[in-house]
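Right, subunit A next:
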Amino acid sequence: MVPVDYYIALSAILFIIGALGVLVRRNPLIVFMSIELMLNAANLAFVAFASVYETFSGQIFVFFVIAVAAAEVAVGLALIVEIFKSRKNINVDDLNSLKG
Partner candidate 1 sequence: MHLSETVNTGFYSLAPWLVFAPVIGLLINAVFGRQFSERMVGTVASLASGAAFVVSVLLAYSVSANHGLAVSVPFAEWIHIGNLKLDWTFRVDSLSTTMMLVVSGVGTLIHIYAIGYMHEDVRFKQQEGRFARFFIFLNLFIAAMMILVSGDSYLMLFVGWEGVGLCSFLLIGFWFEMDTLARPSWANSDAAKKAFITNRVGDFGFLIAGFLMFWYLGSFQFDEVFAAAPAIAESAPWVIVAITLFMLIGVAGKSAQIPLYIWLPDAMAGPTPVSALIHAATMVTAGVYLVTRSAPIYTLVPQAQYVVAMVGAGTALFAATIAVGQYDIKKVLAYSTISQLGFMVAAVGMGAYAAGMFHLITHAFFKALLFLSAGSVILGLERGHHAHAHHAYHDEKPKARGKKKEERDHDSHAHEGHEEVFDPGDMRNMGGIRKTMPVTFWLYMIGTLALAGIFPFAGFWSKDEILLDAKLHYPSVYWQLSIAAFFTAFYMGRQIWMVFFGTARTDAAKHAEESPKVMTVPLMALAVLSVVGGALNLPFKGFHQLGHWLEYTLGEIEALPLDLGVAGISTILALLAILISWLLYGRNPLKSGQIDPLKKPLGFVFTGMENKWFVDEGYGVLIITPFKKISQFVADVIDWRFWHDFVHDTVIAGTYNWVSSIALDHYADQRGIDAFANWLGTATQWVSDNVRKVQNGFVRSYALSVLLGVVLILGYLILK
Partner candidate 2 sequence: MEFLLQPLTLLTFFPILGVIVILFMNSEQKSAIRWVAMVTSLLTFGVSLWVFSMFNASNPDLQLEAKYPWIQVAGWNIYYYLAVDGLSILLVMLTAFLTPISILSTWTAVEDRVKDFMIFFLLLEVGMTGVFLAQDLFMFYIFWEFTLVPMYFLIGIWGGPRRVYAAIKFFLYTMAGSILMLLAILFLGIKTDTFNIPTMLVRLPDLYATGAITAGVQMFLFLAFTAAFAIKVPMWPLHSWLPDAHVEAPTAGSVILAGVLLKMGTYGFLRFNIPLFPNAAIQAAPWIALFATIGIIYGAAVSFAQADVKKLVAYSSVSHLGFVMLGLFALNAEGVAGAILQMVNHGLSTGALFLLIGMIYEQTHTREIKVYGGLWKITPIFGTLMLIASLSSMGLPGLNGFVGEFTILLGAFGSEAIGSPWYAGISAIGVIMAAVYILYMFQKVFLGPAGEITHHHELKDLNWREIATVVPLVIFMFWIGLYPKPFFDILAPAVEKLLSALPL
C-alpha cells in the first residue's frame, strides 16, 4: 500500500504545476486545462483522504467537482469561442484593453 503522504505530495505537485501553468501559458485553452489540473489535484487529494478516513463523502465531493468542472468548461469554452470569433486570436495577453 502506498502511504497516503505520497498521494498528497503528488497532488500538491500537480496543483502547483497547474497554478504555474496558469501563470506561464498564454493560450486560454491551456490556461483552462491548467486550472482543470488544479481541480484534479484536489480530486486526487480527496480520494486519498477518503480512503484514509474510509468515508464516502470525499469521493462524493470529487463527483461534484467533476460535474462543476464540466459546467465551467461549457461556459469557459463558449466565452473563448466568442473571443476567438471577434478577435481571431486566443492569446490571453491580448486581452488587455481593460487596465489601469
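The definition used in the following text is that a contact is a pair of C-beta atoms (placed from the backbone, for glycine too) under 8 Å apart; a residue touches a chain by one contact, two chains touch by 3 or more; residues count from 1.
On how the list was made: all candidates are chains of the complex that A comes from, given by their letters.
None of the values given here were measured: they were computed from a predicted structure.
Checking the candidates 1 or 2 against subunit A in this complex, the single touching one is 1.
Of all the residues in subunit A, the ones that touch candidate 1 in their complex are 19, 22-24, 26, 31, 92-93, 95-100.
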